[in-house]
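A single protein chain has been omitted from the complex, and every remaining protein chain is retained in its original position.
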Amino acid sequence: MKRSIICISCPLGCSLSVEHDDKIIISVSGNACKRGPVYAQKEVFAPERVVTSTVKIEGAKIPLLPVRTDRSVSKDKMFEVMREIFKLKAKAPVKRGDVICKNICNSGADLIATRTLS
Amino acid sequence: MKNDYQVIIIGCGVVGAAIARELSRFDVKVAILEKEADVSFGTSKANSGIIHAGFHSTKGTLMAKFVVPGNRKFDRLCEELEFPFERRGELMVAFDENELRILQTYHKMGLDNHVPYMELLGKERVLEMEPNVNPEVEGALYAPTAGIICPYEYCFALTSNARENGVELFLNKKVSWIGKQGNGKFEIETEDGSRFTSDFIVNAAGLYSDEIAKFVGITNFKIVPRKGEEYLLDRRVGTLIKRVIFPCPTSNSKGMLVIPTVDGPVMVGPTAMDTEDKNDWATTRDGLKEVFTQAQKMVPGIRTSDIITSFVGLRPAAVGNNGDFIIGTTTVSGFINAAGIQSPGLTASPAIAEHIREVLNKEGVKMELKRDFKPKRKIAIRVRHLLEKRDYSEYGNIVKNDKAYSKLVCRCENVTEAEIVAAIKEGHITLDGIKFATRAGTGRCQAGFCTSRVMEILHRETGIPFEQITKKGKGSEIAPYPIKKGDGK
Partner (left out) sequence: MTKIIDALVIGGGPAGLAAAISLKKNGIDKILVVEREDSLGGILLQCIHNGFGLHRFKEELTGPEYAEKYIEMLEGTDIETMTGTCAIDIVNEKDGKTVYLMSEKSGLIEAKTKVVILAMGCRERNRGNIAIPGTRPAGIMTAGLAQKFVNRYGYMPGKEVVILGSGDIGLIMARRMTWEGAKVKAVVELQPYPGGLNRNIVQCLNDYNIPLYLSHTITAIRGNSRITEVDIAPINEYKEPKKSETFTLTCDSLLLSVGLLPENELSQIAGVILDKVTGGPLIDSNYMTNIPGVFACGNVLHVHDLVDWVSEESEATAKAAAEYIKHQTIQKSKIPVRVGNLVRYALPTVLEPGKPGLISLRVIAPAENATLYAKVDDEIIYKKAHKKIFPSEMQRIEIKKVPENAKMIHVYLE
């Protein structure tokens, strides 16, 4: 099977031509760097996305703490992760990189703070 | 007794507000019932802001009767009430023989109405005065007594001073029923269940003045809105013309004009289209084309790329009265009309107000001048005027006395927190109301930067929850849905 996908690993957004069968990638072309085939592999068989959002925070000068998953999570789990993020609450002080929720929804990714708030 | 008054004015546009302010000079118990979330939110907010010289009005009409006396009162009102007003003058321009003849007709009408200092100008004089007018102009009728104001600032000023002198203002009170009690007093009910009683009612309800009149059985006029689209151009264009430029009028309107405004931007419009819908506030593509075609004919330097915003006004034109004002007593004792006030209503408003006061006096309301009447209105300092003049020593002094003047809220129009807070304290608690009172949000970025800041200040000063802050009253909330987070749900 042949597919045309856009790599989202970086803002360049290379147009990849991917040949694959049910189990493996046969070939990838159009990539400007080695991230392309890695992305193609995942996107065709097990697509993943990084989730970014905000979490309510108590005791800080602003009401919301921006957060993200420290690696991409399976696309199927995306909405589950979002729903879980809605439930969470953080408490100041928080440092950028602090883990707000370890292995969120069993996705293999930690939810980390992307801002330092005291 | 609570909610009992001698005079209740229904509607607080420029007419209602002018009447209120005039009555506030006397020992009379007055209240205003306004259906919107702030005053001037109906026809008055979309007014072109022109104080007409008066040569457009036909002799013998109420319009002609009130326009020149009204015009004359603006210098004093401006001085007392501190709203922006400038006597710029107006030019009605002609492009051919036929139009030159029309100028003569209006010149005569002006003389009939006692419009002072008019001149008929030839091509050279016109281009000398206004070099950016189309060089194909053949002549113009010049009336130096015409002026420009900001209509909602005028309305706010009148209302504020009236209230300071004892008039009570009730917002969000849409009249739903009027009846007469046995003792001759009117009983008024509003949609939210409030009740008021009054000896007299002044009907200044603009677009809905026919519906208010119907409540007491008066059905001899109908308001058919005449829609007008206006386009506001970047203040850079404001250097193109000094005076208001009129074309020769059409049968149903004064035409589409090029209007300098006191605050800087130039306005072009309005169109004139009869509509059945009192809620048709939509601008249209055709309207834009029409306005710009006409405007560019008179001032070729105008471009559509200069548009910063646009809006619609609905003139409350009365049908069944030759389109004239409907002012005075009616068949219902105590019910006074100030209705059908389309152009030149703004200009006429101070004179209409005085006339209504005389009518009320004649009808039995004792008019004794208040000894402690406060004619002058105190306003927050408009910092932007100082900044435009680069007067930093004066500005520095102001900031020393009040830190809030150093907090810049609207970057485009240089509006500080002190001015926003003053507007909120005066009762303007919608974003549009604050916008009209301070100019925050009217500039190039169209409130992109200041919206959230104004909302923060509003919330802090009034306690209104962030999600309930509106643009112009209930139903127009800016950010209505707080995101519920951290509840463990």
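Chains here go by letter, A and B, matching the order in which they are written, and residues are numbered from 1 within each.
Heads up, the rule we're going with is that a residue touches a chain if its C-beta (ideal position, glycine included) is under 8 Å from a C-beta of that chain, and two chains touch if they have at least 3 such contacts.
Computed from a predicted structure; not experimentally measured.
Trainee: In the full assembly, spell out which visible chains the left-out chain is touching.
Mentor: Missing chain, whole complex, touching shown chains: A, B.
Trainee: Among B:S310, B:T330 or B:T438, which one is in touch with the chain left out?
Mentor: Only one listed residue reaches the unshown chain, and that is B:S310.
Trainee: Take the complete complex as the reference. Which residues in subunit A touch the chain that isn't displayed?
Mentor: 5-8, 10-13, 15, 30, 49-54, 56, 62-64, 66-68, 75, 82, 96, 114-116
Trainee: So which bits of subunit B touch the chain we can't see?
Mentor: Contact residues on subunit B toward the absent chain are 231-232, 279, 281-285, 287-288, 304, 307-312, 387, 390, 392, 395-396, 399-400, 403, 406-408, 411-412, 414, 416, 444-446, 448-449, 451-452, 466-467, 470-483, 485.
Following the convention adopted for this analysis, only the chains that are shown with their structure count from here on.
Trainee: So, what's the distance in Å between the C-alpha centres of subunit B and subunit A?
Mentor: 54
Trainee: Provide the residue numbers of subunit A that touch subunit B in the complex, in ascending order.
Mentor: 54-56, 58, 64, 85-89
Trainee: State the interface residues of subunit B toward subunit A in the complex, per the touch definition above.
Mentor: 484-489
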